[in-house]
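Please find one structure pasted underneath; my questions will follow.
In this view, the complex is presented without one of its protein chains, the others remaining in place.
This part shows chain A:
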Amino acid sequence: MKILTGNDLKSGDVVWWDGTSWSRHVNDSVDVGDKGDEIIAREEGLRNVFAAYAIEATTDDNGVRPAHIKDRIRALGPTVRPDLTLKPADPTAGNWVI
């Protein structure tokens, strides 16, 4: 599947396209097929997001998994600071990245 990611203009937070808006959680991502460029152009024009791009991903029992490690780290947060990730209560969450 193809999903979209980018950064929130004001906060800089990593965000993911959920079909209608931008979510902080990669699991909210939807497959955009070949509509990626169109959505990015519209959303960047509306200043809802910047530095947006499309990536390959898969889905499994744990949810959406970006294909590349860099985007998995973006989705979770720094693996060396579990307290700063989106799953601070789970110190093993970094294992999902590898």
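Everything below uses one rule, namely that a residue touches a chain if its C-beta (ideal position, glycine included) is under 8 Å from a C-beta of that chain, and two chains touch if they have at least 3 such contacts; residues count from 1.
One rule holds for everything that comes next: contacts and distances are computed from a predicted model.
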Name of the absent chain as recorded in UniProt (options "ABC transporter permease", "Sulfite reductase", "Phosphate transport regulator" or "Protein lplB"): "Sulfite reductase"
In chain A, positions touching the absent partner: 7, 9-14, 44, 47, 50-51, 67-70, 73-74, 77-81, 84
